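Got a structure for you, questions after.
Just one protein chain is left out here, and the rest sit where they should.
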Amino acid sequence: MQTENKPNFASDYLEGAHPAILQRLAETNTEQTSGYGTDEHCERARNLIRKAADCPNAAVHFLVGGTQTNAAVIDAFLRPYEGVIAADTGHIAVHEAGAIEAGGHKVLTLAGEAGKLSAETLKRYLHDFYADENRAHAVQPGMVYISQPTECGTLYSKKELSDITALCREYALAFYIDGARLAYALSSPKNDVTLSDLAAVSDAFYIGGTKCGALFGEAIVIPDKNRLPHFITTIKQHGALLAKGRLLGIQFETLFEDDLYFRIGSNAIRAADKIRSFLDTHGFRQYFASPTNQIFIVLKNEDYALLSEKIGLSFWEKADEAHTVARIATSWATTDEQVERLLKALSEHSPCGKS
Amino acid sequence: MQTENKPNFASDYLEGAHPAILQRLAETNTEQTSGYGTDEHCERARNLIRKAADCPNAAVHFLVGGTQTNAAVIDAFLRPYEGVIAADTGHIAVHEAGAIEAGGHKVLTLAGEAGKLSAETLKRYLHDFYADENRAHAVQPGMVYISQPTECGTLYSKKELSDITALCREYALAFYIDGARLAYALSSPKNDVTLSDLAAVSDAFYIGGTKCGALFGEAIVIPDKNRLPHFITTIKQHGALLAKGRLLGIQFETLFEDDLYFRIGSNAIRAADKIRSFLDTHGFRQYFASPTNQIFIVLKNEDYALLSEKIGLSFWEKADEAHTVARIATSWATTDEQVERLLKALSEHSPCGKS
Amino acid sequence: MQTENKPNFASDYLEGAHPAILQRLAETNTEQTSGYGTDEHCERARNLIRKAADCPNAAVHFLVGGTQTNAAVIDAFLRPYEGVIAADTGHIAVHEAGAIEAGGHKVLTLAGEAGKLSAETLKRYLHDFYADENRAHAVQPGMVYISQPTECGTLYSKKELSDITALCREYALAFYIDGARLAYALSSPKNDVTLSDLAAVSDAFYIGGTKCGALFGEAIVIPDKNRLPHFITTIKQHGALLAKGRLLGIQFETLFEDDLYFRIGSNAIRAADKIRSFLDTHGFRQYFASPTNQIFIVLKNEDYALLSEKIGLSFWEKADEAHTVARIATSWATTDEQVERLLKALSEHSPCGKS
Partner (left out) sequence: MQTENKPNFASDYLEGAHPAILQRLAETNTEQTSGYGTDEHCERARNLIRKAADCPNAAVHFLVGGTQTNAAVIDAFLRPYEGVIAADTGHIAVHEAGAIEAGGHKVLTLAGEAGKLSAETLKRYLHDFYADENRAHAVQPGMVYISQPTECGTLYSKKELSDITALCREYALAFYIDGARLAYALSSPKNDVTLSDLAAVSDAFYIGGTKCGALFGEAIVIPDKNRLPHFITTIKQHGALLAKGRLLGIQFETLFEDDLYFRIGSNAIRAADKIRSFLDTHGFRQYFASPTNQIFIVLKNEDYALLSEKIGLSFWEKADEAHTVARIATSWATTDEQVERLLKALSEHSPCGKS
């Protein structure tokens, strides 16, 4: 339900779209274009992304949402006897209603730390798997899936990604990076991973639009354009080929002209950093050390209830019987006034103490 | 590729959206709403549709595109051992890249006539199937799928639909109607089937937005709201649950206020009727007797080539070695000027003769 | 139900197994062997088959039944966006309860003639498919499936197979041959296709055991052993990896020592030829010109009913309102006495006339 009368930090997809996108949609509305991504807007957007990620030979495809993107990419890379490795908090493992399994593939979950899958954990799993005499009776690992930033708002460093890449190459696994909130990674001062790095370390990644200022849309980048033959047919089979593909082209054109995508990220990070600074100063406990647009705070259950009356928050999980983890998400649309109202509301609740 | 310098009749989804929709999206852009269709715009759109179709107990769900809609609905109704019956020209049988089979279900095709599946054909199939001693080794029929209007632009009458419904009830089959272009059926003077009739005869149907003036979007109507438990999870599993569900709610709100959906259809039909009148007068052969927004004309191959230089047309199929069937589609966006230019271009080509 | 008091020609899998197989199972019963096909009997059977088919580098896998064999092989060869081409009478298209679709793949049916898919039909389909601008929205052809002998008892000649192979290579399609009744092809005097030829023309074929004298079992031959990596895991995933794999090894060892497989075929063909000769002499109409162990006769409905009281027959289909097509199948187990009783029963019914 709508929550107009209080600032809402429940997620980063509460509003429509960045105004520049709406304006461009209006300007191009009467153009007649061919469908399914064959139009000139899509072509231009593809080139802007290839340039931004410094991968001129990449295939770039535009889909509407994250779950369909993950399902289509994973389906396209894996053979039927293969599964996809993910952290146990990975979006595909938890919140996609079994979309990967519906495509016939097991999600092989490994224990993550604050949402991150470490190269060591991965290495141990792979070592054990290939040491198992009965492994032919088990799902074969075929891909590693991670999110940047993770579902917990944390970031992989360039070194951490390279270590995973090395393992993937050693074991012939595809490496796929879910960038649903990528703008908020790219704009974080703690981040050392560029679009170009993502193209260098992975077999595929996607640049999220839905949660980063677009009405909707995700741009899949496959650095080696020959890697997935007939991917269009796979996309269509997944019901994920938008008839008016231009809508995606126009949006990503807008996002990647004039660095709008990065400016969108910066606004969210500036707001989040301001909130984090306040939390640190006032002794609030943060559940994950996130440097991006998501902040996870631990509140007494009663404080969580009271705060929720003033501010839209997202329930994350119970920290223990008496405490709740709440998520605060900033976005391209977060205003200074909203942040002030949040900080004011927070200041009315005693912190539960640093961990 | 774009074809800006000539009028384009290649399809009915060449432009963006009806201006009223864009305007509403702009007006609501800064509202903060909850996601996944739980917002007030969706709720209001659902009620408008329930009222328009006179089915107050219907469940109404909004999805982005036709293929994902068909796949999700069929998956939700069928059991694993069941298949869906369709005319051999049915969209699910031909142009959805195997989306239904990817969900594990066979499309059981029967011979259609100008895109229509007749009750007699269906009855004969069902009789033979249940007379077959080995039927336990075959896919069990579980649903009948038709399109209104059909892929050939033709219409089922109310009587024809009722006859199919009677068979479906006799054989315990679900009956599902694909309304990708429903506005163009509802506005055709030859049509005698209302939204309310569709709700009465079927177990589910969808009201197409993508091809009828929306940016995108299809509204599934399930007259008995308890028929498909957990359908939201099925939609999510299909990657078809739009995060910013409000975008669909806002569009269908706009379409079903002030009868916009019907006015959109009327514009297309008026243009198509004008073209059909010209074709009849000038001796052009129409491949199907379509009373909706799609017109299929038979042209000599060389005429087809020449005409295509002046007007955007869609190749349908070869009528024979020397003749091509071309599709002309009008839409909510078709202007008088575009029609005039089409007729002028047509008049420069001698007709291939009435059939 | 059992039909002990009358000779039964309803199918070729009415009895247990050739006595030599039962004897070998008894002799080896107390051996302790490793499971899942890793035992010495399987290894020996693989080598016997490699030798018989003159393909020393083949991978050979043993599965229990035909449907699971077809599903596993097709699943292993195809990518998700691909379908398998078959004649409309193909077993996978009709009598496998949608097993191929359950694996996510469409069966692309083409019109066959007496069960055979011709190279011309295939060529036309492929030509048209690749000429279609919208083919990216359709299931991509990935494999050709045929049966030798066909479900109608007919045979492909070596030339016919080579023509299909040429098309498959031109269009990069896998070519797979279902040999559920292969013994009855190999032993037919009209046959010019050897096991070695099958290995040369196809990417995979299977040697049927269930219908050819084994208790159960089908031997998949993949001439290029590197073609299907991790195929064991695919077999396991399909629930088709027999724990006591030795049972399959022992049976195929027995079948391919001393040419037992060919002798089994010969017995069935000799019996079928005797029946065919009688039918020709007495003016019975045969529905398909089958030179193998299946005979399809057209009978007046009342004659079919009367004959069925004396002889076990299989209903095939209605030829027209007044006539029934019945199938007579001989096998390794058919005795002279059974044939005599069949001919006696047939002679009591006036033929319906040659076609």
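Letters A, B and C mark the chains in the order given here, with residues in each chain numbered from 1 onward.
Keep this in mind: contacts are C-beta pairs under 8 Å (C-beta built on N, C-alpha and C of every residue); 3 or more make two chains touch, one makes a residue touch a chain.
Quick caveat: nothing in here was measured; it's all calculated off a predicted structure.
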Looking at B:D75, B:E218 or B:E253, which residue reaches the missing chain? B:D75
Which residue from A:A45, A:A102 or A:L255 sits in contact with the chain not drawn here? A:A102
Sole contact to the chain not displayed, among A:A20, A:L110, A:A138 or A:L306: A:A138
What residue numbers in chain B mark contact with the hidden partner chain? 36, 75-76, 79-81, 103-104, 136-140, 230, 232-234, 236-237, 241
Interface with the undisplayed chain - residues on chain A: 80-81, 83, 94-98, 101-107, 133-134, 136-139, 315
Mind listing the chain C residues that contact the chain we can't see here? 1-4, 8, 10-11, 13-17, 19, 22, 25-26, 28-35, 38-40, 64-72, 96-99, 102-103, 210-211, 215-216, 233-234, 236-244, 246-247, 312, 333
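Throughout what follows, only the chains that are shown with their structure count from here on.
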Linking chains that touch, what shape results: line, ring, star, complete or other? complete
Check the residue numbers that chain B and chain C use where they touch, and answer same if over half are used by both copies, otherwise different. same
Let me have the rounded angstrom distance from the C-alpha centre of chain A over to the C-alpha centre of chain C, please. 50
How far is the middle of chain B from the middle of chain C, if each middle is the mean of its Cα atoms, in Å? 42
Check: chain A positions touching at least 2 other chains come out as 103, 233-234, 236-237, 241
